[in-house]
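What you see is part of a larger complex, with each chain still in position.
Chains here go by letter, A and B, matching the order in which they are written, and residues are numbered from 1 within each.
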Amino acid sequence: MAKIKVGIIGAGFIAGVHASVLASDDRVELVAIYDVVNDCTERLARTCNARTAQSAAEVIDTCDAVYITTPNTKHVELALAAASANKHVFCEKPLATNVSEALLVVEAAEKSAGVFQVGHNRRFAPVYATLKQMLAESHTPHSAHIKMNRGELLKPVWTGDPAVTGGFLFETTIHMFDMVRFLFGEVESLLAIGSTHEYAEVDDFSVLLKFTNGVHATLASSADASWLFPFERVEVFCHHSTLLTREMETLVCSSNIQGHFAEQSMQQLPREEKWGYLQEDRAFIDAIVNGTPPAVTALDGLMSVKLVEAVYRSVETGEMSDML
Amino acid sequence: MAKIKVGIIGAGFIAGVHASVLASDDRVELVAIYDVVNDCTERLARTCNARTAQSAAEVIDTCDAVYITTPNTKHVELALAAASANKHVFCEKPLATNVSEALLVVEAAEKSAGVFQVGHNRRFAPVYATLKQMLAESHTPHSAHIKMNRGELLKPVWTGDPAVTGGFLFETTIHMFDMVRFLFGEVESLLAIGSTHEYAEVDDFSVLLKFTNGVHATLASSADASWLFPFERVEVFCHHSTLLTREMETLVCSSNIQGHFAEQSMQQLPREEKWGYLQEDRAFIDAIVNGTPPAVTALDGLMSVKLVEAVYRSVETGEMSDML
């Protein structure tokens, strides 16, 4: 079988992660790289033995599948172009940085003959994939208590520029808005309070979420505090049990009233597997090869954008956001 | 100087804790004990070398100061009687199990010639007292993420009986509603979601709190999950720092963006000091001896009852509770 020709648009850190994973997949041939910064293009192209392209359009034209790994606010234009060209598209999160544009991408993805997958890698990370399985099989969730902090918006410097990220929640915390849908289903309503301290945008959030299935959750997300471990933590309270994740490092299950627990450690896993990158890239290629639906759809991408936008709106208005 | 004659009404576990602390205070003479269960009265009276009284009224009549350590729903009647008799009163939390009765007690306390202190011991626990001091002196709080779980409402069995406790939030979680006022000031509004799973009452809560000074907080409180350590945890996010408590065991301060931290361990302290019982009893006697205001007033007691009632109301109505 002919190999799938893959191109990458945007040659920063996350592009390198995907390139390295794709290089180990026999079904794939990495053929073209493009970044607006020439040096980045060349360095990544050399590492993965691919061609340097002169434009994003050239990548789309000459490949079967395209990875969009540019800054957040550049995703939409490229996603529309690639999907319209009926190419397979792997679009990094967020799908867009506002709902109206996200809707355009969903429409294009639905019309396209290609597979369209969004890069919500945490669904594939063993801690979260296992948590999801436990909730589905044996631990019906009652409520959750969630934290998704960053220590700062200084390193790299663009993480503090909303013109690049679309806003702090679109960059990091959006992972958790996708995660709560993955774990608990659709959100019925939410109320959020935010405040601004260190950065030129709202950088500290408290959110209350109600899900259609009755689950409820508290979520804190701060960019102005610290990297005190764990800065990303999900606690789910079930029938006399607590399930807890710390980063993508450990998954704890305490299913008794003594305080005993079992802890799964992911420390021995390579980072691309621990963080789910390996699995999401395999899943994308699987969907292309097998003609099956992608594991994370454009609609999933839209829904997490909707939640982020609803949080910003609630912070502004002081009102609950109804999500239905 | 004549010793202060102290009596205790209600001779359960927490009465024993106070009795043991008071026994080590030279300014105090423990004179009378009463409990509706004779065995309890006798056991405690023997341990602390005090008289067994035949009624609560006898304790109030024959003592200068009265500890009210009965079940929650019995506090009000005894508090009113003792305050009206111008005795010094140490009333265990909650002050009452509804706002209207709490108001009566506040009124009686204000009219009384005696000191009136409420048993919110956590204010005196070194982890929380130190946290308070750090927030006041060097770490202005931005937001907080708080958990206050119990593993079950089975042991002791009365913890699951709302006729005794007034409701789960009045028994355990009320500590945290007093704590947030202690740390962050008055609550402006709150929204709460609750659900019922294992017990004959709402046993799982998610709460969003807004304070008048702009601080906001998420608070989870569950009685149906587990005793996974830490079941009581306060995280405060400040200017590039995180302050964290685990139970009353440890206080962590991370004031940098590397993830380094300093941890104060209270493990070597005796339990009555670690939990603040020693300090609150000393403070009560100090207030009596020095004629100074009590450290935790009837008004403080009322305010935490108000917050608990507001949470129950918000759960019922689905609406925000305005606290001002």
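Note that contacts are C-beta pairs under 8 Å (C-beta built on N, C-alpha and C of every residue); 3 or more make two chains touch, one makes a residue touch a chain.
This one's a predicted model, so the numbers in the text were calculated from it and none came from an experiment.
**Student:** Copy number of the whole complex, given 2 identical chains are placed, is what?
**Tutor:** Altogether, the complex is made of 4 copies.
By our rule, only the chains that are shown with their structure count from here on.
**Student:** Using the average of all C-alpha atoms in each chain as its centre, how far is it in Å between chain A and chain B?
**Tutor:** Taking the average C-alpha coordinate of chain A and of chain B, the gap between them is 42 Å.
**Student:** So in the complex, which bits of chain B are touching chain A?
**Tutor:** Interface residues on the chain B side: 142-145, 147, 149, 151-152, 154, 191, 193-195, 197-198, 204-210, 214, 216-220, 222, 224-229, 235, 237-242, 244, 252, 254-259, 261, 320.
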